[in-house]
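Pasting a structure below so you can have a look.
The complex appears here without one of its protein chains, the remainder shown in place.
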Amino acid sequence: MNDMSNMPASKGILGLQNPQIEFRKDLFADERDENLNEIGKPVRRQDIEGHVTGRSPFYDDHLFEGLLHMRYVRSPHHHARIRRIDTSAAQGMPGVVRIITSDDVPANMNTLLSLLDFGLDDEPVLSDKKVAYVGEPVVAVVALTEAQARAAVKAVQVDYEVLPHVLDPEEALKPGAPTVCDVYPGNAFVYHGKYNHQKLRYGDVETALKSADHVIETRHQMSPIEQAPMETCGAIAAPEQNGRYVCYSGTQGLFFSLGTAAKVLNMPSSRLHFIGGTVGGGFGGKVDSIHEPLAILGTVLTGKPCKSQWDREEEMQVGAPRGAERWYITDGVMNDGRIVARKFTGYFDAGAYTRLTSYAVIKCVGHLPGPYTIPNVSADVYCVYTNRTPATAMRGFGVTGVDFSIEAHMDQIADTLGMNPIDLRILNAYRDGDMKAHRRTAKNCAFIECCQVVAEKAGVTIKPESKAASSMKDGGGERGQLPAFTATDENGRVEGFEGWSYAKKGGGSATTGSVPSTTTPTPASLPQTPQPIPQPASPAPVTPAPQAPTPQVQSPSPAPTASSPKRRPPTRFSSISGFRRR
Amino acid sequence: MTQVETVATLADAARQVVGGQISGDAVYLGGGTVLMRDVNAGEGPARLVRTMDPALREVRISGDRIRLGAGVTMAQVLAEADLAFLHPVARQIGGPQVRAMGTVGGNIFAPHPYGDFAVALLALGAQVTLAGGSSGPGRALDDILRDRERSPTLISAIELSRPQAGAFGFLKVSRVKPKGVSVMSIAVHTPQSAGRIQGARVAWGAMGPAPTRSVAVERALEGGTLDTAAIERAAQVATEGLNPPTDAIATSWYRKEVAGVHLKRLLTSMGGR
Partner (left out) sequence: MAKKPVSFTHNGVETAAFADPGQNLLEFLRRGVGDLTPKYGCGQGTCGACTVTVDGEPHLSCLTLAESVEGRSVGTVAGLANGATLDPLQEAFMDHFAAQCGYCTPGMLVAARVLLDANPNPSLDEVIEAISGNLCRCTGYEPIIEAIMAVANGSYGSAGRAAL
């Protein structure tokens, strides 16, 4: 049953019976070609010889004559207004080559998802008006040596007016809470221009809860988690020839970084030569392009190679962690273990700026209610701003936190009913052909088989029906139908935001005579009309035509958008975040 | 920027850092495992003073009398078979690299939560010879540790006596093994005379601003043996007089909660010998 013929004959150093990988080729055996050439074979990684000789070229493994070092003046406060920045003492210090403030940044906005038209610009590259988290960068100092840059950083005087701060997402949503991010008053990202949370509505949860035998509620909470890669984030930029700049980066998203740098520097991407892909551990923490734009700007302003790098303390404290999440799950459960309704309220702590959390929520809601067929599901999931370090991606981002909560919640149900937790899961598991809460048909399900293997490995006896269950049986039919009625609401309605247009943050940051407000962020190769959606190889049962965006009311918005061209939403993204009617 | 001066002998270094007082900007560099962190972070002193004086790395064992130069590393201690009673301590200081670099003298001045070797030395009643100091009895390590913030000193050697077999025990509590920083460490010395404990010394690490003795536990053990009742009495008063800190490793509350448990385990293991 377990084919270990191709594995190294090792039991593992702890003498465990199980090998590192076990293939359950008995499961779904007729759905695969087992003539695999790479998977399961002990093939050496193509990059491992570089790793064992120390030759793999991480971004810092490049020598430059005259390399300059950048260090940052950072906010010591959770939340403060910047009254005055005085760099005069630092200017004259030994080794200081250039001091960079927000005025020097051509387009002082680093919000990755705005490149995809998802959300508004909210995060400055260097702050000049206020700081919203401890460690937020205000000034960059470029010097001949790292030690000299550190010394000069200490000599920069910033006059702060400390503001009240909020560190808890539910506190941040209460009326009267300090406004963390000026772009989103109320401290919540605005979804679809309409709501302060992402909604999932499927069936009628409130009615179903009333008829359930049990209503079971749980609350789960996690802290932010730091990815802590062995290699800290950073980038080195240098002048190349013909007006180009080369940038070596440890980023996980070379194209993200290229696009962001082009936007921030108001430079066509053809002038940027990005080299990367050798990353000393990322785990999601190297997707925010914090260093590249500044390293290149340092090079532009000094004419010399420039390195921007976090030391370990910065990596841990300033570097974006996986955001904390808090989950309230309420289930309506029948005595026999069937879950008839599931309600989620979730809070993603984005920290002081959006980064990728707005997208994490979208991804998360697409995942709910977990691998279970539940006829009534609702979710309100918030992307909340607090004065904590801005969060970003990490391993299974958007999903692992809620999955933990769901599975802990399932165990709570089992406990309440006195039911075997694996039997409970198999009973409620989705099967091929079932309709999922985000209105797509389930296929290639394997959760039941996972549960059966877990029971076998853990020595847990499950009911005969559970042992006989299969993802390929008993799905579809009535279970494959959409609910006859879905309760919707206008809770959390927000006014003053447009659904789709790309807006700049208002204010004086973009001053250095370079960015006219009508400039699009990337070269004018972007189509003005929606492209047809590429069809997936195995088409979904229902493939609706791309939805034309409904005409938006031009309501007053925080940023001046009157002169911005009306842009159609990118259709690829709209298929995930839009509210589809079936 | 940190300037570095290398001088020939420790006495020369003592002159640079001014007989017993660190003169503001000059600090003595031993193994570097604590000081270089500050230098790397741009928080280092203006001047580092170091010496290649070979006397600092001397290990002199004469019967039961042991003299360790302040520059003796943990690795050197581990390489000396005659210092086997100190091996359980030295072995748990850092990892192999830190043990090759970190010195006995440096451990005495290492800030919380470090300094586990100093905890052991304190329990063993070690004496310290100051740099540039005259010959004669050294100063008690107790005084050096107590005054290390207010008036730090430059030491040249540590002297101690080999404990009776089975009379010395050490336990380091950390979350990560084998190498992890201390939640706390405990050193116990219970020399016996005519079958009774006489001159008990008990020291705690990471339970205060510096390695510190526990008078209450010493009193509970003094004059008796390591039987169950004595161990129980000792555990009861484990944290008397201690005000452990809260830091990233553990809270004050946690340290107080588990101190007695770990003390009991250590004393029980010693009692069984």
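Note that the chains take the letters A and B in the order they are written out, and that residue 1 is the start of every chain.
Operating definition for what follows: contacts are C-beta pairs under 8 Å (C-beta built on N, C-alpha and C of every residue); 3 or more make two chains touch, one makes a residue touch a chain.
Since this is a predicted model, take the numbers as computed values, not measurements.
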{"item": "Identified contact with the non-displayed chain, of A:R219, A:R312 or A:K467", "value": "A:R312"}
{"item": "Residue of A:L27, A:L116, A:A155 or A:A228 touching the missing chain in the full complex", "value": "A:A228"}
{"item": "Options A:I48, A:M334, A:A408 or A:L482, residue touching the unrepresented chain", "value": "A:I48"}
{"item": "Sole contact to the chain not displayed, among B:Q16, B:T33, B:T129 or B:T239", "value": "B:T33"}
{"item": "Per the touch definition above, residue among B:L10, B:A26 or B:L48 touching the missing chain", "value": "B:L48"}
{"item": "Sites on chain A contacted by the missing partner chain, in the whole complex", "value": "8, 10, 12-14, 42, 44-45, 47-56, 58, 60-61, 63, 67, 94, 145-147, 228-232, 278-283, 311-312"}
{"item": "Residues from chain B at the interface with the omitted partner, ascending", "value": "1-4, 6, 29, 32-33, 36-37, 39-41, 44, 48, 50, 75, 94-98, 100-101, 178-179"}
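The rule is simple: only the chains that are shown with their structure count from here on.
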{"item": "Chain B-facing residues of chain A, complex", "value": "94, 146-148, 150-151, 154, 311, 313"}
{"item": "Chain A contact footprint on chain B (complex, rising order)", "value": "1-2, 40-42"}
